[in-house]
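Shown here is a partial selection of chains from the complex, left in place.
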Amino acid sequence: MSTTEELINASETRIFKAIFPNTTNHYNTLFGGTALHMMDEASFICATRFSRKKVVTISTDKIDFERPIPEGSIVELIAGISKVGTTSCTVKVDIFMENMYSYKRELTVTGFFKFVAINDEMKPIPILD
Amino acid sequence: MSTTEELINASETRIFKAIFPNTTNHYNTLFGGTALHMMDEASFICATRFSRKKVVTISTDKIDFERPIPEGSIVELIAGISKVGTTSCTVKVDIFMENMYSYKRELTVTGFFKFVAINDEMKPIPILD
């Protein structure tokens, strides 16, 4: 049997992604909607691996996009549980950007995504047993 | 020459979308990340058509996903300018859901996306001339 803290540690979720032309807008930077999509996917996997139950996104907090992510970058999303409620949990997800051809790496976006655990009738259930 | 109010009216942007299996998760409801992606796209087009300049997403406000959107629905996104700043504008985007086989229609999500106008050196410029 695992403690909540052990489950939090085990559910950290990392996703690397190379930014190719098919994910950029016509200024050759990552489309904001694509960044949001990747953040939701990383946090969804984290919340599922934490609770091992069906979860759905119920809200996102204010997100600031501080700098554009150019085509030809590599990004790493790191998602981890930041808050545990009765039927819900909140996931913090950071996007780090690396230049492909140097060792420069920086944090560019942070978001908080809240998920609720549901049963087959779409009713909330305890996030942990 | 158009007034700001005329530009706001002319830039309203509507997008209908049928929710097919390739945009749903394995519970057969619309993936949250896909909804965010569509909202960003609708609001980006609205902000571009309002300013007729290059714009990039700089922030999204808190967004609540009040009910799941099942496969086989039709959604309409309606995006309109809600606030005009010096170098930025804020777009409100609503998602309405219609059942394919009845006349039921309801508002399911509302979001606010903020855009800044930029020049080719990625520096902020006036959103309107």
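Per-chain numbering from 1; labels A and B assigned in written order.
Heads up, the rule we're going with is that a contact is a pair of C-beta atoms (placed from the backbone, for glycine too) under 8 Å apart; a residue touches a chain by one contact, two chains touch by 3 or more.
Being a predicted model, the structure only gives us computed values, none of them experimental.
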Point to revise | Overall number of sequence copies in the complex as this file defines it, 2 displayed | key: 6
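Quick note on the criterion: only the chains that are shown with their structure count from here on.
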Study note, to complete from the structure: Expressed as a multiple of 5 degrees between 0 and 180, the CA superposition of chain A onto chain B rotates by 180
Check your understanding: Centre to centre, by mean C-alpha position, how many angstrom separate chain A and chain B?
Key -> 21
Revision key, fill the gap. The answer for chain B against chain A in the complex is residues 27, 29, 31-34, 36-41, 44, 54, 56-66, 68, 113, 122
